[in-house]
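Note that one protein chain of the assembly has been removed; the remaining protein chains are unaltered in position.
Which chain is which? They are A and B, in the order written, and residues in each are numbered from 1.
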Amino acid sequence: MAVTTIELQPGFADKVLAAQSTFRTVMEAMARPGQVMAVDDEVGHPPSMMVGVAAVALTLLDQDTPVWLDDAFASASDVGAWLKFHTGAPIVARPDAASFALVAAPAALPDLSVFALGTAEYPDRSTTLIMQVPSLAAGESFRLRGPGIDGTTALTASLAPADLFARLSINQALFPRGIDVILVDDRSLVAIPRTTRLAASGV
Amino acid sequence: MYVAVKGGERAIENAHRLLAHERRGDRSVPELSLSQISEQLGLAVDRVMSEGSLYDRELAALAIKQARGDLIEAIFLVRAFRATLPRFGATEPVDTGAMRVQRRVSSTFKDIPGGQVLGPTFDYTHRLLDPGLAQGGDPEDPALAATSDVPMPRVTDILGQDGLIEPSPAAEADAPVGDLTRDPLSFPAGRDLRLQNLARGDEGFLLALGYSTQRGYGRNHPFAGEIRFGEVEVEFFAEEIGFAVPLGSIELTECQMVNQFKGSATEPPCFTRGYGLAFGQSERKTMSMALVDRALRARELGEDVIAPAQDEEFVMSHSDNVQATGFVEHLKLPHYVDFQSELGLLRKLRQEFADANAAPALKEAAE
Partner (left out) sequence: MNAPTYNFAYLDEQTKRMIRRAILKAIAIPGYQVPFASREMPMPYGWGTGGVQVTAAILGPQDVLKVIDQGSDDTTNAISIRKFFAKTAGVETTTSTDAATVIQTRHRIPEAPLRAGQVLVYQVPIPEPLRFLEPRETETRRMHALAEYGLMHVKLYEDIARFGHIATSYAYPVKVNARYVMDPSPTPKFDNPKMDNCPALQLFGAGREKRIYAIPPYTSVVSLDFEDHPFTRYKFDAPCALCGAEDSYLDEIVTDDKGSRMFVCSDTDYCEGRQAAGHRGVESAAPHKEAVHG
């Protein structure tokens, strides 16, 4: 019998407390869209997966959350095995069956309508996108408004796909259905829930 | 000078100390052991296991002791413990047809393969208080018969051979097992979740609802096809080794009601089913459950939903005595803030009422 042994990276050093502190970071991010938060827990991760994505996955995924991987993650030899081992989350081929979607190559992000967008009665039954982006520190400037934001807030980021906010404008027409996004750059993360609107953008 | 009430923490501790004291009662009376409860108050233990959703006689006995015999409180203790237990998986469906039967009665046929087995029952006892029992002492040994290998097919299986009763829904081996303790309930709910809800439901609530169907609030012409009580094997399919391993045996009571028939231009008429199952010997519970299960199938069977027992949202939302007792008893908690708000509003409305009614009199006086 041929056995392929993959040296799997570890997960959280302290499962209980790291999941708690990462969750608080994600919760704060979701409550304050556009603000850059940092994950500071010790966490192992497959080489192609950013620390922030690994930490969020370990915090939120388990056997009850089907997860969809983009081609870049799906073709990495260790990502699926790492997720399966540490979270038990079933990996699904259909994005609309996924509670979470992990995206390593956001430039190739499929149309958002392929994901679960919730129903009018259960808008929470939607896919949460977790995307690795080029930078959450430098790049274009985006002015955002919506719940969680006192007036407007500025996000400086280099995003992929470049028209991400244009694509997310479907959230306005769909609300309360819609899609929530967590952007990750290394240890930094920014949440863009479905209520966040682009007020202005520029370089 | 007025000082705000303090010292709640001390009060709570003292109240709990007093509770422990009262629980023990007169210390010159020997303390109850768990085995005494488990052996001599066995039906209380059965009820706590059933509605507590945990098959563990010792823990149920402990809960009854800790709850001072308040069974709903004991059920609550068991539930709270159960909620923290890890889940390893679901067992294989138990085969009640292979039950080692201690009691088995059918009201639909005079004789059936395997026979009627009266077993340990209150039925046909004269309900006369027994002074002998107050004295204590060992009862006579039970009369024993040779164990029989005659199979005891379920009455519904016998009816099913001729197609006289609707087939039992075939279990899909790969279908996930619904669990309302792990997934939030939404309506309409499938029969699996309904039966789980009823199995955990309060015996008194189900009894009243079942009774209401007999009095015409959703009548469904029931016959007690069979009630059986005994031991069944529990098996768990272990993925690592590829076959089912026995975990042990448990005692169950099963009730299969045979109900009014259905049929249409395209389907021959046949009897329908209502199902009840509980841990231990719980006949009142399983019979009530079977009546309510059948009533809740109204929509599926094309019947009008007109009675409380047929109303899935009503029944499922109110059957759980742990939820019900918590919310009813929460009225004991302080509500001064909301009450103050109501008081203020009421005073204002009364003042306005008084002003409005005083006004015409003044006007008259001025004229």
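We take it that a contact is a pair of C-beta atoms (placed from the backbone, for glycine too) under 8 Å apart; a residue touches a chain by one contact, two chains touch by 3 or more.
All values derive from a computational prediction rather than experimental measurement.
Out of B:110, B:126, B:182 or B:215, which is the one that touches the chain we can't see?
Considering the complete complex, B:182 is the one touching the chain left out.
For the full complex, which residue in A:7, A:111 or A:150 touches the chain that was left out?
A:150
Which residue numbers on subunit B touch the omitted chain?
Residue positions of subunit B that touch the missing chain: 1-2, 4-9, 11-12, 56, 58-59, 62, 76, 79-84, 86, 181-188, 313, 317, 322-323, 325-330, 333-338, 340-345, 347-349, 352.
May I ask you to list the residues on subunit A that touch the chain which is not drawn?
15-17, 19-21, 23-24, 26-28, 30-32, 59-62, 64-65, 99, 119-124, 126, 128, 147-151, 175-176, 178, 180, 193-195
Just so it is clear, only the chains that are shown with their structure count from here on.
Averaged over CA atoms, how far is the centre of subunit A from the centre of subunit B? Could you give it in whole Å?
From the centre of subunit A to the centre of subunit B is 43 Å.
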